[in-house]
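Let me begin by presenting the structure, written as structure tokens, before commenting on it.
Shown here is a partial selection of chains from the complex, left in place.
Letters A, B, C and D name the chains as they come in the text, with residue numbers starting at 1 for each one.
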Amino acid sequence: MLFHVRMDVRLPHDMPEEKAAELKRVEKARAAELQQAGTWRHLWRIAGQYSNVSIFDVRDNDELHAVLSMLPLFPFMQIEVMALLRHPSSIRDGDR
Amino acid sequence: MLFHVRMDVRLPHDMPEEKAAELKRVEKARAAELQQAGTWRHLWRIAGQYSNVSIFDVRDNDELHAVLSMLPLFPFMQIEVMALLRHPSSIRDGDR
Amino acid sequence: MLFHVRMDVRLPHDMPEEKAAELKRVEKARAAELQQAGTWRHLWRIAGQYSNVSIFDVRDNDELHAVLSMLPLFPFMQIEVMALLRHPSSIRDGDR
Amino acid sequence: MLFHVRMDVRLPHDMPEEKAAELKRVEKARAAELQQAGTWRHLWRIAGQYSNVSIFDVRDNDELHAVLSMLPLFPFMQIEVMALLRHPSSIRDGDR
């Protein structure tokens, strides 16, 4: 089941650089795991923003929330979720 | 080059049903062509809305505008565009 | 799987009264069926508005969209959807 | 009498972890009491947010405010309230 998620990262200006670097490192590792597992199906950067647009493929809403709320950057992100489904005009097998 | 496009369709309530049906038919045919050509790379319905989220893969901004503005439903859609790019944490070959 | 849905009804002022009455009659019948089936789990009116707040229990996003988009009043409603899940502090068996 | 309440929690980034943990612990205990008393009738998490959607069943506006303003997390929440009532199409005994 697919969800569209936009994440805007807002790190406090007074966060020590090492802490920020460590957060980004573990976030990146976690993102790689979730992509390999097929859960984080697409991940794009929005030009000019410290933000991404993502497509998640999860069993249900519970799994979506568990995945998002355990991301290392979760406390520093504003997140918007939209439930997606196959479009009747789609001809692409993967988009379901 | 990738763009994120959200389209919200707003057909006037007084549009004759046959005109609406014809518009949707040609829109669907055009969407199929653009997907086959690889231009309209992803297409999803947003749950509960007469709206879609799409990813377009175009040569440049000119092609993006040409494709969108010639869609049969263009006069009846509100459209939002965001420029996308590969995310540094993406491990998926296709998302570029 | 639970979804929170808010529906705001906007009937055009020039819709003939009989058509409005017929739409409301079939909407009410459909709402009763969906409640009996357990799909439309809660349904409340918002005070002072021609609007409702509802909780739907569906298999997945596809079923949610199918249910909403086939409501007789769908073309005349503005709809907002939020994915819900069990709250860790909930002690109520039914809210899952 | 029913009210729809949305609560968005915003803990300051510089709050010590023990203080945050203690606040959440007493908030959870208070939520359990209010649910057992029938005052906090429904409680759901919104997917991807540190937020909940709740239905309160109270005698009047005074009781609603007393309950909300004495929640341990009240100073750190943005709260929206909507008055609800039985929907004419509802067939569910409990939703009144």
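Criterion: contacts are C-beta pairs under 8 Å (C-beta built on N, C-alpha and C of every residue); 3 or more make two chains touch, one makes a residue touch a chain.
From a predicted model like this one, the values you see are computed outputs, not experimental measurements.
A.B. asks: Report the copy count for the entire assembly; 4 chains are displayed in place.
C.D. replies: 10
Definition applied: only the chains that are shown with their structure count from here on.
A.B. asks: Which integer distance in Å separates the CA centroid of chain A from that of chain C?
C.D. replies: 29
A.B. asks: Could you give the separation in Å between the centres of chain C and chain D, each centre being the mean of its C-alpha atoms?
C.D. replies: 22
A.B. asks: Using mean C-alpha positions as chain centres, tell me how far chain B is from chain D in Å, no decimals.
C.D. replies: Here the centre of chain D sits 40 Å away from the centre of chain B.
A.B. asks: Among the residues of chain B, pick out those that touch two or more other chains and give their numbers.
C.D. replies: Only 45, 47-48 qualify.
A.B. asks: Inside the complex, what are the residues of chain D that reach chain A?
C.D. replies: 13, 45, 47-50
A.B. asks: Can you check the complex and tell me which residues of chain C touch chain A?
C.D. replies: 1-3, 60-62, 64-65, 81-86
A.B. asks: Which of the residues in chain C come into contact with chain B in the complex?
C.D. replies: 3, 5, 12, 15, 61, 64-65, 68-69, 75-76, 79-81
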